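Removed: one protein chain of the complex. Kept in place: all other protein chains.
Our next item is subunit A:
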Amino acid sequence: MSDQQPNGLQPAEATRSEPAFTPPTDIVETTAGVQMVLDMPGADPDTLDVTLDNRVLRISARSQSSGPDGYALVHAEYRDGSYERSFTVSEPIDVGRIEAVLKDGVLRLTLPKAAPSPAAKINVKAD
């Protein structure tokens, strides 16, 4: 699995002025499948979008504003924005059994590997 790189292309521009963050990701592969863990603090589960299209896995979500009413921001170390990241999946994945769980700001994706197609025996006819 690798980060999808638009080779030689200009990166797409954002339509919103808010920043788009790349969530830090752990990727662990076992014989059964691929486990991905993404840190997305503040991400709204309703806006979370995970798609697998043509071997490109795309994850996006928007974070909710955490600003309390009647208070003024005096010190900021993080900002609200959207999360976006896409990966190219090299293994064939069983699309129907993909699981995504967003809990406490951490997205856990389980991508089970597709069962290998049984080896086909090809009969050779000799003339």
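The working rule: a contact is a pair of C-beta atoms (placed from the backbone, for glycine too) under 8 Å apart; a residue touches a chain by one contact, two chains touch by 3 or more; residues count from 1.
In this text, contacts and distances are computed from a predicted model.
**Student:** Which listed name, "HSP20 family protein", "YwgA family protein", "ABC transporter permease subunit" or "Acyl-CoA dehydrogenase", is the one UniProt assigns to the chain that has been left out?
**Tutor:** For the chain missing from the view, the UniProt record says "HSP20 family protein".
**Student:** Touching the absent chain: which residues on subunit A qualify?
**Tutor:** Residues 1, 24-31, 37, 39-45, 64, 66-68, 70-78, 104-106 of subunit A touch the chain absent from view.
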